[in-house]
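Below is one structure, written out as structure tokens; comments come after it.
Omission of a single protein chain aside, the complex is shown with its protein chains in their original locations.
Let's turn to chain A:
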Amino acid sequence: MSLPLRRPAVAAALLAPLLAATACGIKPTGVVESGAAARVAVARAGGSMAYFVTPDGHLVPAPQPEYTQGGPRGSVIGLLRGPGSAERDAGLGTRVPVTGEEAAEGGVAVAVTDRLEVRLPFPVAGLDPLGRRQLVCTALSTVDPLYEVALRGTDTTLPPARCDAGH
């Protein structure tokens, strides 16, 4: 009695997962990473870059050719000018206090030891992480990115950090 009853059950048990595994049609997937990003040629890629912030909170580099000769100090001065009109048109902003070029010229100093120390003319304790990354990456835009950068404001010196914009 048990055998004839069990036989269809066995068949169903065999077939059911098989059919379930092969649902018809094209099913949606999750996000699948596939290969590297596209490497594009960027004009003036080797020069000084100021990093601004997109509305969704990512750092975006903007070349500032006029500060290329100024080293890290020139780059930071360029950042403290704030986004230019082209950057603003693209919706890029900054989380760093905009001091203007003259105040920056007077207030920014860079000391190089085994690390880069950037002195800034404003308090840094209240800077949000994005602002700190802006400053660090901008300072390192013309030098070896393996340097650590310590930001020293009018109030305190932040722990040294590296730029992670390259990832």
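Just so we're on the same page, a contact is a pair of C-beta atoms (placed from the backbone, for glycine too) under 8 Å apart; a residue touches a chain by one contact, two chains touch by 3 or more; residues count from 1.
Everything below uses one rule, namely that contacts and distances are computed from a predicted model.
Of the candidates "Cell shape-determining protein MreC", "Phosphoribosylformylglycinamidine synthase subunit PurS", "histidine kinase" or "ABC transporter permease", the chain left out of this view carries the UniProt protein name "histidine kinase". Screening A:Leu79, A:Leu92, A:Val108 or A:Ala150 against the full complex identifies A:Leu92 as the residue touching the chain left out. Interface residues of chain A facing the missing partner chain: 1, 4, 7, 11, 14-15, 18-19, 21-22, 24-46, 49, 52, 54-56, 58-63, 86-87, 89-92, 140-145, 165-167.
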